[in-house]
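The complex appears here without one of its protein chains, the remainder shown in place.
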Amino acid sequence: MRVSGRGFDEPRPVRITPGFTSAPAGSVLIETGHTRVLCTASVEERVPQFLRGGESGWVTAEYSLLPGSTPVRTAREATRGKVTGRTSEIQRLIGRALRAVVDLKALGERTIWVDCDVIEADGGTRTAAVTGGFVAMCLAMQRLKREGLLTRVPVRDCVAATSVGIVRGIPLLDLEYEEDSQAEVDMNVVMTGHGEFVEIQGTAEGSPFSQDTLDELLRLARIGIAQLVAAQKAILGEDLQGGAETGTGNEE
Amino acid sequence: MRVSGRGFDEPRPVRITPGFTSAPAGSVLIETGHTRVLCTASVEERVPQFLRGGESGWVTAEYSLLPGSTPVRTAREATRGKVTGRTSEIQRLIGRALRAVVDLKALGERTIWVDCDVIEADGGTRTAAVTGGFVAMCLAMQRLKREGLLTRVPVRDCVAATSVGIVRGIPLLDLEYEEDSQAEVDMNVVMTGHGEFVEIQGTAEGSPFSQDTLDELLRLARIGIAQLVAAQKAILGEDLQGGAETGTGNEE
Amino acid sequence: MRVSGRGFDEPRPVRITPGFTSAPAGSVLIETGHTRVLCTASVEERVPQFLRGGESGWVTAEYSLLPGSTPVRTAREATRGKVTGRTSEIQRLIGRALRAVVDLKALGERTIWVDCDVIEADGGTRTAAVTGGFVAMCLAMQRLKREGLLTRVPVRDCVAATSVGIVRGIPLLDLEYEEDSQAEVDMNVVMTGHGEFVEIQGTAEGSPFSQDTLDELLRLARIGIAQLVAAQKAILGEDLQGGAETGTGNEE
Amino acid sequence: MRVSGRGFDEPRPVRITPGFTSAPAGSVLIETGHTRVLCTASVEERVPQFLRGGESGWVTAEYSLLPGSTPVRTAREATRGKVTGRTSEIQRLIGRALRAVVDLKALGERTIWVDCDVIEADGGTRTAAVTGGFVAMCLAMQRLKREGLLTRVPVRDCVAATSVGIVRGIPLLDLEYEEDSQAEVDMNVVMTGHGEFVEIQGTAEGSPFSQDTLDELLRLARIGIAQLVAAQKAILGEDLQGGAETGTGNEE
Amino acid sequence: MRVSGRGFDEPRPVRITPGFTSAPAGSVLIETGHTRVLCTASVEERVPQFLRGGESGWVTAEYSLLPGSTPVRTAREATRGKVTGRTSEIQRLIGRALRAVVDLKALGERTIWVDCDVIEADGGTRTAAVTGGFVAMCLAMQRLKREGLLTRVPVRDCVAATSVGIVRGIPLLDLEYEEDSQAEVDMNVVMTGHGEFVEIQGTAEGSPFSQDTLDELLRLARIGIAQLVAAQKAILGEDLQGGAETGTGNEE
Partner (left out) sequence: MRVSGRGFDEPRPVRITPGFTSAPAGSVLIETGHTRVLCTASVEERVPQFLRGGESGWVTAEYSLLPGSTPVRTAREATRGKVTGRTSEIQRLIGRALRAVVDLKALGERTIWVDCDVIEADGGTRTAAVTGGFVAMCLAMQRLKREGLLTRVPVRDCVAATSVGIVRGIPLLDLEYEEDSQAEVDMNVVMTGHGEFVEIQGTAEGSPFSQDTLDELLRLARIGIAQLVAAQKAILGEDLQGGAETGTGNEE
């Protein structure tokens, strides 16, 4: 029925590979179906101008589609000399989503840069970037903790994201590119590990949608995000040598 | 209780002045409380490259905060040499919202540019831009009809927008700036005249929110948008000398 | 004879509405015929780099044509990513004109930004911007005085501007767009309340002009500017509750 | 009395060296005192978009201060990524001045680019650029005539420019940098060979000026420009093998 | 002795993984030590303006350091709004190197874009980009051949690159970052499969070098490049299911 034979409420398999590269403080490759995003987290020991002296840290994100990530090459934004509106919007979304679960005071006066570079794009790159970016960020925080620069990983909860939409009248979870390009309604949902909303961005591409449709889409999103959070915890638990740490934040 | 003494579900008074300027095909000044946005609609007899030869029209929007629209002057984007991420995001939102109710085929191979310039900013500028931009666009279409270039105003329904949010734990309708700047949750909702969703953008600025909170916010939004649509219809009806025209689209 | 039935030495009616918006320190809408320019003056409590520590203030101006201000839409400079040469030239002219009558030492180490956004363009937008910008600037200075930040309004005289030109061989005062577009000679004149020149910019678009023509054009400009200065004084006098204040500067 | 010992109505010596470089169609080095500007004229066999098919040619100018032309190095505009307002204003002035004496129809559908690069700057670079640029442009036209692409040099008159100003209350002709930097009034005047005005740009830097002052400044400008036109005719006459050619245009 | 225990003429192990991503026509991950570069080749069925109608194809390259590829984060060029001089220089080098072995006429009027995105940077990223980019390009050509768009892979020879340099007076092959940053002489050498030079870029960072030093450095480069070419042939041979094809070019 779906392009890939999945059920309407069945997400693509997700794989998160921690330590995919070794230069940055945190690094993961996240794969959901054919979509692959390299997420790295780099630490800079200062904060942007508007936070100076405020005893608060900052988390910010940047995103790009590598030119070869799409079947028809995507023009490189550096060459065009500016970031497109789409990229800017996605960068802002990722940054807000991550900051929503971080205790910026506890982070101290430093910035974590989360870079999400899409190696292969098959729909859902921005939501994969949120989900993978969270893990990369936590890995960087864990390194800061190991180095004695932090006493705990300053996150209050996990955060993950998925897309849902209406294709030919049917609500679907986790759209791949071919589905996404014909969706009547397209929605990105960011939730915490405890199932609360961090961000909802739903757009009627073709025809407006009802409250009932909205409810069904959010129900699907909840299913998908629960699986993503489980994958995040599997990685961060192992890596943290105790696993409860991030979890502890959740139970508060 | 609220800054302005309004009830939690009470929107600011809205005033839409058609024909505020006379050069463009359509022009309105929309005022919601102290927020004032000049919306103009200009017609160009060609479409962007990606639509050429496709027998379809296009609607696009641009938005700016005039430098003097805020108590602390906002730097002019032309001088900075680029559009900020915030502006880009808003422009895309307005354009999508308007296109959601336009029959682009029926518009013919022409573009309607909807410019939303904020003269005074006190919260809710982007939603006022959607609401006022819709009226400006319809006025331009009406002119095209009078000139014999269109046989009907090619819109399927009204579209209007409002903001809702949680401030100190309380859900509020139509946030003004002082409320918006301390909101824990901030949501922009775009709906049609028939009460279906065109766009939902909700963000937890401080703490994540539950499904119940979401439901309450959307209920408030529905109240506010119904009043805005009534204001739109009052203008477009009068102006159209018959009023039923756009209305007819609504009643289908 | 003229497009609008005016006599060759008859300026368009001018209307200056103070307090058109309330966010900025000073704000006026100036209307000369169909030309309408929103002029706002914002105060920033610092000066540009080159003046730091020099115990002098600064006045600077920015100008834009709103996209919908012209019958054929004007592309937005923020979107193009740069200010056109025309805009840059106009901005410089307005800034110089205003600074010519301001006592920058007495202003103190602060900057007044005068923003002139053209809402409707029918010729003479730059001269309207000078005339209206002066009033907005003075209103901002009056507010600073009321707030005790200035002991007097630090201007030495009024400053206002008009255009004159030769159309089909005939010298005309205050050209509207249709006249301006076919003028053989186009001249902008900026004068003080005492009738001295601050700036003269005259250009032979079609054929060079003689000393006699120049003399006649300047004579017309003087007529127009006297009326504009009267309009400025009417506003500033009332508003100042005494009116003599700016006038006093003039009589020195 | 003046920095250089000149009389108040005495211009600096001018030297125009034709054929200073050989790549472009026309090339001169113009020197007025220490100010030296390389003016080249290049021919392109097409016109800008807005003139296509209009059977008219075009003349346009570009200007730059070479970084090493000033005692304190001037930052290179290419490196800064944009042209300053000052440069833009000067480029527009030069272009307008040259076009004022060219018969664009007779030029045919081609563009003459006049590049004015200041090798050494000691005041009056923009006026030297007009004066030298005119000669470079005529030399290029003469080459087109020799090549049979034009039947005559399509200029109606010479055009030249000088600066005048008030320094410590005294009207002076042809300001050098030290004078210019302390001038109360600064005026650039562009005139034809027949002594008619093409452009007047006068600015009160310090205090406004009277009609009498204006008259005296224009009288001085007329003296200076007569000498510059003589220098232009000396070059173009020789070079044209007949000299009367440009002159003939004048007598028509 | 060397950071990594290698001999002075011992290159780092190289691994080339074909088909690392599947969207583009050709894709490899090349790893030399810790340096990892994703090289993709995308085909566009048209050529740049300057080649239109010339019956020739084009090969061009773009390069970037991903922000997280370095221990201290590298600012993203898209965000800065321009490509650095270093990047531009590298892009030009890769493009020239690839074109040097391609029969552009035989490629037909199409462009191959080779994108080299550095995932991890430990010295030698530009030379890895040339070596890996060549393989990605050939894979894309092989796909075009399989699709019947080409009758043969239009390359005349392999091309590969390595770096050599003088560190503390000792000539070394294939510098890693720590060596590179203290090299007195740094040289990038691009050679064909037959051992001829395509490009030599040698720079004395600290002190000038002699002809003897140059000779020794080129001898080392030759050793390294032979191994890289062997790795290229291993991939392209297998992949081509015939292998001799590119090889044939080599044996001529």
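As written, the chain order gives the labels A, B, C, D and E, with residue 1 at the start of each chain.
Just so we're on the same page, a contact is a pair of C-beta atoms (placed from the backbone, for glycine too) under 8 Å apart; a residue touches a chain by one contact, two chains touch by 3 or more.
What you are looking at is a predicted structure, and each value in this text was computed from that prediction instead of being measured.
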Exercise. May I ask you to name the displayed chains that the omitted chain touches in the full complex?
Key: D, E
Quiz item: For the full complex, which residue in E:V102, E:M191 or E:V229 touches the chain that was left out?
Solution: E:M191
Self-check item: From E:G85, E:G148 or E:G169, residue that would touch the chain that is not displayed
Solution: E:G85
Exercise. Could you tell which one of C:R2, C:H34 or C:K82 touches the chain left off the display?
Key: C:K82
Quiz prompt | Residues of chain D (touch criterion as defined above) contacting the omitted chain | solution = 21-24, 27, 34, 36, 38, 40-42, 44, 62, 64, 66-73, 76-83, 87, 113, 115, 117, 119-121
Self-check item: Where the unshown chain meets chain E, residue by residue
Solution: 82-83, 85-86, 88-89, 91-92, 96, 100, 157, 187, 191-192, 194, 196-205, 207-211, 214, 218
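Definition applied: only the chains that are shown with their structure count from here on.
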Practice problem: Report the connected components of the chain contact network with chain B omitted. | Solution: A, E | C, D
Quiz item: Among all the other chains, which ones are in touch with both chain D and chain E?
Solution: none
Quiz item: Taking each chain's centre as the mean position of its Cα atoms, how many Å separate chain C from chain E?
Solution: 60
Quiz item: Using mean CA coordinates as chain centres, what's the chain C-chain D distance in Å?
Solution: 29
Quiz item: In chain C, what residues contact two or more other chains?
Solution: 81-83
Quiz item: If each chain is a node and each touching pair an edge, is that a line, ring, star, complete or other?
Solution: line
Practice problem: Would you mind giving me the full set of chain pairs in touch? | Solution: A-B, A-E, B-C, C-D
